[in-house]
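Missing here is one protein chain; the remaining ones are kept as they sit in the complex.
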Amino acid sequence: MLADLGTATLAAGLLCATLAALLWLRVALVGAPARPARLATTGGLLSAVAACAVLETALLRHDFGVRFVAENGGRQVPVFYTVTSLWSALDGSLLLWLLVLGGYAALLARRAYPTRLHAYTMVLVSAVAAFFFVLSHVAANPFRAVHPAPLDGPGPNPLLQQHPAMGVHPPLLYAGYLGLVVPFALALAAPLAGREGRDWLRLARPWTLAAWSALTAGIGLGAWWSYAVLGWGGYWAWDPVENASLLPWLTATAFLHTTLGRPARRAGWNRALACASFLLVLLGTFLTRSGAVASVHAFTDSPLGPMLLGLVLLAVLASAVLAGRGPRRPAPGRADPLLSRGTAVLVNGVLLATIAAAVLIGTVFPLLAEPLTGSRASVGPGYYQRTAVPLAIVLLLLMGVPPALRVRDRAEALRRLALPGAAALATMAVVGLLSRPGLPALTAFGAAAFVLAGAAGQVTGRRGGAARPVRWASVLAHAGLALVAVGVAGSSAYSQSGERSLRIGETLRAGDASVRLLSVERSAGGGDMAVRARLRLVEADGRERNVAPALRYHPARDTAVTVPVIDTGLRRDTYVTLLAVAADGGSATLRLAVNPLVSLLWCGGALITGGGLLALAGGAARRGRRAKAGTSAVPVGAGVPA
Amino acid sequence: MRWRRVLGALVLVALLAGAGTALVRSTGPAGRPDPVEAVAASLRCPACQGESVVDSRSPIAASMRQVVADQVAQGRSPDEIRRWFVQRYGEEVLADPPARGVFLLLWAVPVLVLLGVGYAAVRTARSRGGPATCPPAAAGPAGSGPPGRTARRAWWAASLGLVATMASVAVAARQLDRPAPAAPADPVAVAVRLAQDLEQQQRYAAAAQMYGEALRDRPDDALRLRLAFALLRSGDAAGAERTSRDVLTRSPDSPDGLLVLGLAQRGTRPADAPGTLRQFLAVAPEHPAAVEIRRLLAGAPPTVGGTPTPRPAGATG
Partner (left out) sequence: MSRSGIPRPWWRRPPVAAALTLALAVGAALALRPTSDPATGDAASGPAPALAGTTLDGGRFDLADARGQVVLVNVFASWCGPCRDELPLLAEAERRWSDRGVRLVGLDVRDGPEAVRALLKETGTTGLVVLPDPDGTRSVDWGVRGVPETFVVDRQGRIVARQRGVVTARWLEQQVTPLLGAA
């Protein structure tokens, strides 16, 4: 019964979203009242809510007659992971996707934007929603009935049952991805809406900031999950799923910067970046959801792949046609001074676009190469370390320049850069003479010191009256990124690890830390079998404690999961993984690693997200003040001055 | 003032010297002090997905690490070792793809994007921030005039387009979805597959039964020959003879039919067998089983356990 109900909610959603698109189109073209269209949009959201609720109910009630529950539910699974298993597999996560998209559409529908711009934007958002509803209904319907219903299911993938981050990482990531549909739709609606369209950039900025903050947090949580669960001690492997989240982040970051200052002169950039961000979201969805990257042949196994590819192509076509109708480039004339915010924003855009291009071609390359060469060539981390990483270090260095851009006088500007520059050189000298972290790490340390010293100067200097929240936000986000860079460089350059098979009583060392194997224990129950190694861990600072990393085998999915023990500290993490156990229980293979500065990654990620939220709040407060004052001051992000 | 300047310059020189020395120190091969690890990191584990030989825990990667260590100990250069592996595993074994052929795309695309976007940036930076030209307002149905017939037409066209897109997506999804469940639906194919598996497990009687079931649904001489062969191997020479004769009545010169009949006759009426087998050799002297049959006719003992093992060629496809 739940199966039929679920399918019905999807059908209702499809109907509502299609209707919404048509009604909003009427509003835009013939000036019909917006109320029915708004109702249809709300209907779409309610359908998505109902679909999610039905599937959650089926999961919690262990209704194995529903296909998704039969494939991903399990009686042994704890309640928390039963709830999160909604997004542990493709078909269910599409419902969460619809829920978030419906939420954005409903929020956007309630705004009082210029009528035609608003209506065209809603047409595009509704059309995207309708597309995903139809996809969910016909191609990946989680509600298909199963006859006969099995008595129990395998539960979600064991890797997704290990960490509470599973509860927030996917929803945040989706909030980030789908938030980018708003700037995309606004950018494409602007040329259709004629005169009203000039305002689109000012309207798009808060949505982009919100989406970008969510995306940042989502990526950070994903890295944390990978570090804490996968047991290999790393947090970023340049795999297609990770790259798919990084790509829109890069272009959205560039977009947030090109909308600063006098964005009118960068009209083409703004349109292109707003479109590119959501197109990359769609492309990433296609790449990761169709199985196309794993193998070209997996792509046609389900109708989802060709459908998503069709959507990507359609969206690219729409963007090319509509964005091409925008205003022409301003006539050439006097050049910007070299040290100006305008130049900095453009250089930033160039670098981010190039990084995105490298990551994109690296991700899709296997797809292109397989039909051309016949062999499966995949692109490893080495490629990204030689392309994206050097560019990122240059970008980091340039992030230290903004303090100098706030003054006109060139001598004063240079003076402002003197102290950060000295700090950078000193850092490089000290770090490079005391240790040998390698060239990329050393330059990253120097660049990070440059940025952090500049940020500190801005915090303590406090010149020119009350600082604007946007400036604080940028200081916060840039400092956060510098911390992330220090964390990445430090953990990759100074990590020490050891791995070998130990008999009971033997000791394994890595750096100043060591573990001694006390015993090996087996246990079974709760749907899995576990082996645990009891260890005495002596950390680098001399603290001792007992730890027990485990190896869990899930028969239902025939997968073994390593459960590492991570002792988190501000300066270093101690990371112990159990890799294998001898049949007689007399020895175990262990990996011990000391990863310095990893905690900076998480702090930095939080700071960047905080910066985004602060900019959002600051912008809202300023808009509120302006609305109260009743003035129509020059908008920050005016699209095209008349 | 001058002292401050001199002091500043001194500090700057000291810092530059320190940082420069640090950089020079870092360019050395200190990053990966172990050449074995460096070479292993540049090789891709052939049994894994996207893991290098140095990171992978698969046994073959462990062996490859050992080979690298051995060759490094023999004093071979990293390039020589990598070439050795490429000879055996192909270029996919290199973690960093070589910069030629299709792999040039990996470098060409970022460079082209850098050039293209950089050019756009230079043009934007050189431009005056002055007023830009607006798109002609009447360029489409979005004209600012009152809603008219054009707008209504545009609405109808757009809504038809949207609905048609949704409908075609739904139809296409069904179309694409179909082949998967349709494939195993042919009971004959399933029965033949099962029978082949049984044959491979040398359960010939069960395989013959399976072939019999498949034959009931699809009377086909190729299947009949398989059945005859399975019967022969299961020891039912009489059944094999009957079935192969059945085939031979329709196509008297079928080499496989003659082969099975001849082999079966060795059990049922040994006198006729050599004649049939000679006939087989006359019809198909190049048959894969011909050599074995010649030996058999020459009087050599059968190779395995009394049951001749050559398979009919038609029954292998």
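Order of writing sets the labels: A and B. Residues in every chain begin at 1.
As a convention for this text, a residue touches a chain if its C-beta (ideal position, glycine included) is under 8 Å from a C-beta of that chain, and two chains touch if they have at least 3 such contacts.
Everything numeric here is computed off the predicted structure, so don't read it as measured data.
Annotation: of B:6, B:24 or B:112, B:112 touches the absent chain (contact as defined above). Interface note: of B:15, B:64, B:95 or B:151, the residue touching the hidden chain in the full complex is B:64.
Only one of A:1, A:320, A:418 or A:582 touches the chain withheld from this view, namely A:320.
Think of the hidden chain as still there; on subunit B it touches residues 46-47, 58-60, 62-64, 66-67, 70, 86-93, 100-102, 104-105, 108-109, 112, 116, 120, 123, 133, 200, 288, 291, 303-304, 309, 311, 316.
As a convention for this text, only the chains that are shown with their structure count from here on.
If you average the Cα atoms of subunit A and of subunit B, the two centres end up 32 Å apart. For subunit B in complex with subunit A, the residues that touch the partner chain are 11-12, 15-19, 21-23, 25-28, 30-31, 41-42, 44, 49-50, 52, 55, 57, 90-92, 95-97, 101-103, 105-107, 109-110, 113-114, 117-118, 120-121, 123-135, 137, 139-144, 147, 151-152, 154-155, 158-159, 162-163, 165-166, 169-170, 172-177, 180. Contact residues on subunit A toward subunit B in their complex (touch as defined above): 14, 18, 21-22, 25-26, 28-31, 116, 120, 127, 130-131, 134-135, 137-139, 191-195, 232, 237, 239, 262, 264-269, 294, 300-303, 306-307, 310, 314, 325-336, 342-343, 346-347, 349-350, 353-354, 357-358, 360-362, 365, 368-369, 372-373, 375-380, 382-383, 386-387, 422, 424-426, 428-433, 436-439, 442-443, 446, 579, 640-642.
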